[in-house]
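In this view, the complex is presented without one of its protein chains, the others remaining in place.
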Amino acid sequence: MARAVSNKTKTINTVIAGTLGVLMFFPILWIIILSFKTEEDAVRAPLEVLFQSGWTTDNFSTVQARSDYFRHFSNSVIISLGSTLLGLVVAIPAAWSMAFVPARRTKDVLMWMLSTKMMPPVGVLVPIYLIFRDTGLLDSRVGLTVVLMLINLPIIIWMLYTYFREIPGEILEAARMDGAGLKEEILYVLTPMAVPGIASTILLNIILAWNEAFWTLNLTAANAAPLTAFIASYSSPEGLFYAKLSAASIMAIAPILIMGWFSQKQLVRGLTFGAVK
Amino acid sequence: MATKASRAAARMMISPAVILLFAWMIVPLGMTLYFSVLRYNLLTPGANPFVGWENYYWFLTDPSFSAAMVNTLVLVGGVLLITVIGGILFALLLDRPMFGQGVIRIMVIAPFFVMPTVSALVWKNMFMNPVNGIFGRIATGLGFQPVDFFGQIPLASIIIIVAWQWLPFATLILLTALQSLDQEQLEAAEMDGANWTSRFWYIMLPHLARAITVVILIQTIFLLSVFAEILVTTNGGPGTASTTVTYLVYVSSLLQYDVGIGSAGGVVAVILANIVAIFLMRMIGKNLDA
Partner (left out) sequence: MKLKKLLLSAGTMAMMAVSGSAWAEEITIATVNNNDMIVMQELAPKWEEATGNKINWVVLEENVLRQRTTQDISTNGGSFDIMFIGAYETPIWGKNGWLASLDDFADDAAYDLNDIFQLVRNGLSAEGHLYAVPLYSETSFTYYRSDLFEKAGIAKPTEQITYDQFAEMVSKVHDPENGVYGTCQRGKAGWGENMAFVGTLANAFGARWFDEQWQPQLDSPEWNAAIHYYVDLMTKYGPPGATANGHNENRALFKDGKCATWVDATSAANDVKNPANSKVADVTDFFQAPKQATDKGTGWFWSWALAIPASSQKVDTAKDFLKWATSKEYFQMVGETKGWVAVPSGTRASIHEDPRLLEAAPFAETIKNAIFSVDPADPTRDPVPYTGVQFVAIPEFQGIGNFVGQQVAAALAGQMSVEDALSASQDFAVREMTKAGYIK
């Protein structure tokens, strides 16, 4: 970037990248637009939708009246935040020990952890359902939080591991020389240094947990149902339904989209998976 | 640096994660293995007699099974190809100086935040529907016959949807890797008369190798269990045109409620996934050590 770049080059770059960006973003933009249209307008030709129809917020109130958005929303928040924090509690010590006290088998353990993610959920739903039934965890936020934590744990550990490895070991030794115990070492030396990495781990995990649509749908009924279940009641057409579906979709993805929007710098910086050296 | 004490501490700290994941793996897997040798259909309650390998026989001889294997490979391979190549191009582009880089980058990343169910619904109804979808409208407007996406090219349509969701992820990781590339090295090469192609081929691409393997690894894990997109759009059809192994297990265990055969299918899927995993680990292991 040190080189001087002419404005002309910059403009050309902007035009090309901007076009591609708009294309990628277009489906989301389109449902935002449709969610403010009446059902009749939403199925008109694209140009008519854009230039020859009015705007309305009715869809959002219809959706809210039919399915309690805020209950689903708060479940989503609790479950995705809860599973992420719980995951961190388990993952930080594990990643620490793998990064700073590597054993001969560390890499194998890491790979084994990742491989637990390869089990197709559909194949083990019935066993898990039976376990949940017998432990009274069906339709509970606690049960769902634990499951999502377990699902994403391998990814959390791996991400943290790669960040921790980049922290020079000498700093830790210096801390130890100064009489820091293991707890202090992790809490006061390591964690602050790894904050950017931990932050992006948290972000990625919230996204993954928020969007998880298999377990959240199958292990809940009314009390613990998050936004993925909310969407399932709009997914088949009932007459004209594009506008309602758009409104429901926007309501389901907006929180995570906004979070991603504000934290994208962090996310970009953090999503390295040790890929950058 | 590791002392005996710190080794013990390390083992203690890693054990909760290992124990939890081991339990999460072994309990369902054990139950699945057990169910897979029983005749166990949820719809016909009563005794669940031991039937040995019978469920495996039925699953493996299922007429859809070979199609499902092929479809799974095509789906995973297709999405990987699009996202890796597309991701490199996007990353190269976004790495260049431009106005409003932040906004453009957000627009490119946004699809990654969308729930799979939502994106499948949106693509299916608002875009690929031949009557009311945008693509259909454009085709009709230009005087062409609209494409019946889920009837004529079901698997390709699903690949498009899934690739749209994962392209941002690949772009993000590759972009980060690219930004860490030593600019001086590039400039030196330029002065030596290397053109763009050879600079890309000999400097950038090797630098990106690790990032690419990471993209492939993470995405494969998620792509092998792609399911919502198929359920929402094609239900695995028409015929078996978009049935994957995961979807086939879903059909047996949750549409036919045959837990026995579904479990056998689950075990088969785990074995297949692990074969893929071993293959990947080899590749990754080599690249990550470097």
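As written, the chains take the letters A and B, and residue 1 is the first residue of each chain.
Basically, a contact is a pair of C-beta atoms (placed from the backbone, for glycine too) under 8 Å apart; a residue touches a chain by one contact, two chains touch by 3 or more.
As the structure is a computational prediction, the values presented were derived from the model and not from experiment.
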Write out, one label after another, the shown chains that touch the chain missing from the document. A, B
Which listed residue (B:28, B:116 or B:130) would be found touching the missing chain in the intact complex? B:130
Based on the whole complex, identify which of A:130, A:193 or A:259 touches the chain you can't see. A:130
Return the single residue from A:97, A:116 or A:235 that touches the missing chain. A:235
Hidden partner sits against subunit B at residues 41-45, 58, 61, 63, 124, 129-131, 136, 145-146, 148-152, 231, 235-241, 251, 254-258
Interface residues of subunit A (partner: the chain not displayed): 43, 66-67, 125-126, 129-130, 133-136, 138-139, 217-218, 221-223, 225, 229, 232-241
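Following the convention adopted for this analysis, only the chains that are shown with their structure count from here on.
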Show which residues of subunit B lie in contact with subunit A when the two form their complex. 1-2, 6-7, 9-11, 13-14, 16-18, 20-21, 24-25, 27-29, 31-32, 35, 42, 90, 93-94, 96-100, 102-119, 121-123, 125-127, 132, 134, 137-138, 141, 164, 167-169, 172-173, 175-177, 180, 183, 187, 210-211, 214, 217-218, 221, 224-225, 227-228, 232, 245-246, 249-250, 253-254, 259, 262-263, 265-267, 269-270, 273-274, 276-277, 281, 284-285, 288
Quick check: in the complex, which residue numbers of subunit A touch subunit B? 1-3, 5, 9-11, 13-14, 16-18, 20-22, 24-25, 27-28, 30-31, 34, 43, 45-46, 90-91, 93-94, 96-98, 100-101, 103, 107, 109, 111, 113-128, 130-131, 150, 153-155, 157, 169, 173, 182, 207, 210-211, 213-214, 227-228, 231-232, 235, 237, 242, 245-246, 249, 252-253, 256-257, 259-261, 264-265, 267-269, 271-277
